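A single protein chain has been omitted from the complex, and every remaining protein chain is retained in its original position.
On to subunit A.
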Amino acid sequence: MGRVTGILQTIFVQRFYIQNTLFFLVLFYLLFGVVNGGNLVSYHRSLMMGFLGSLPFLLIVLALWALYGLKCAGFVLKTFQTQGFEFLYPTLGSLEKHRRMRLWLLIHCGIYLPVLVYGGVAAAVGIAHRLYVPAALVVVFNVLMCLWPLAVYERKLHHPDVNFFTGHLQRWLNRRFTKPPVLYFIYELLSNYPRRILGVKLACAGILWLTFYLLRETGGFDIRGLALGLMLCVIAHGQLMMQHRAFDDTYLGFLRQLPQPLWQHYLRLAGVYILLFIPEMAMMAANNIPPAALLTCFALAMSMLLLFRCLLYFPKMNAEIHMRYVLLSSFVTLFLVLGGYGWLAVAVMLPASLALFLYLFRSYETYVDQES
């Protein structure tokens, strides 16, 4: 059993720390590198006392630990889906359940260890200062964070085809509804790249939150300021566009063989980006943006997203060249928006995207760089 544990530690725990070296370097620097060595202990004691003594602060810390826990569980599940690791199903599946649960616990605690160590010290500090309730919260939370992933790993082992978006609900939906092509890319992101879409959406939420904050601080609403934040959100969606093209190239070739006119293909493309941008629009609506400004922002975002996506139908458009065009177009759009000509930008970009699509879609095929 000791040998099995060692192999699994190599597969999961060591790989996790190696793949996340940069993440831990940054974290280590932020926690220990920015403080004078002599003040390190008092700094962390104060930090711990800070979140143990304030419930909102404690909730933020627990949320950060939960995110790290999700990252850990996601890594283990991703390993199961990685090509070359299929042997994990028959081998781990052959073990008795109690032995397997112990292995899951060892693997997960090994990955979650940094939080366990910091949380353990924080709980000890809390008890020493008679902060029993927050200390108990930290302990209970971390115990739960070590236990719930075990059930997820067990489920994954017995349902290899079930992933983030193909659970019971999805199976129920599969029997009752058919997925329209406009949803294919959203499914792809949620099924196979949940962290990527989550990352982009969190970045956009941060950008918009900062935009609203600055608008409030600088004396009220100005659509030009909002449009600037919006444009940054559109640019942040650039990496999803590259993913979108790769997905279309790899899996959706069959759609080209369907007897559909070009405008239907274009509407499908527009539908994908309308759906993708709903969270940002909802966030703006929730911040009491006037309806007219909301409409302007929506039109601007859609015209930019569609133009940038349609640029990728040029055969030799790689990520680097695409980013150049995206930044150049954004730069011109920025000046139009600042000058109060936002709708002019929409009137140019939207027809341009349609023209590019109509001209390039049928002649597009995946370009293979022979030098690479």
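Simple rule for what comes next: contacts are C-beta pairs under 8 Å (C-beta built on N, C-alpha and C of every residue); 3 or more make two chains touch, one makes a residue touch a chain; residues count from 1.
Here is the rule we go by: contacts and distances are computed from a predicted model.
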Worksheet item: Of the candidate names "ABC transporter ATP-binding protein", "ANTAR domain-containing protein", "Ion-translocating oxidoreductase complex subunit E" or "Trehalose transport system permease protein SugB", which one corresponds to the UniProt protein name of the undepicted chain?
Response: "ABC transporter ATP-binding protein"
Discussion item. Tell me which of A:21, A:36, A:94 or A:257 is the one touching the absent chain.
Written reply: A:257
Discussion item. For the chain not shown, which residue from A:43, A:247, A:266 or A:314 touches it across the whole complex?
Written reply: A:247
Worksheet entry | Residue touching the undisplayed chain, where the options are A:39, A:191, A:218 or A:318 | A:191
Discussion item. On subunit A, where is the contact patch with the chain that was removed from view?
Written reply: 161, 165-166, 170-171, 174-175, 178-179, 181, 184, 187-188, 191-192, 247, 250-254, 256-261, 362-365, 367-368, 370
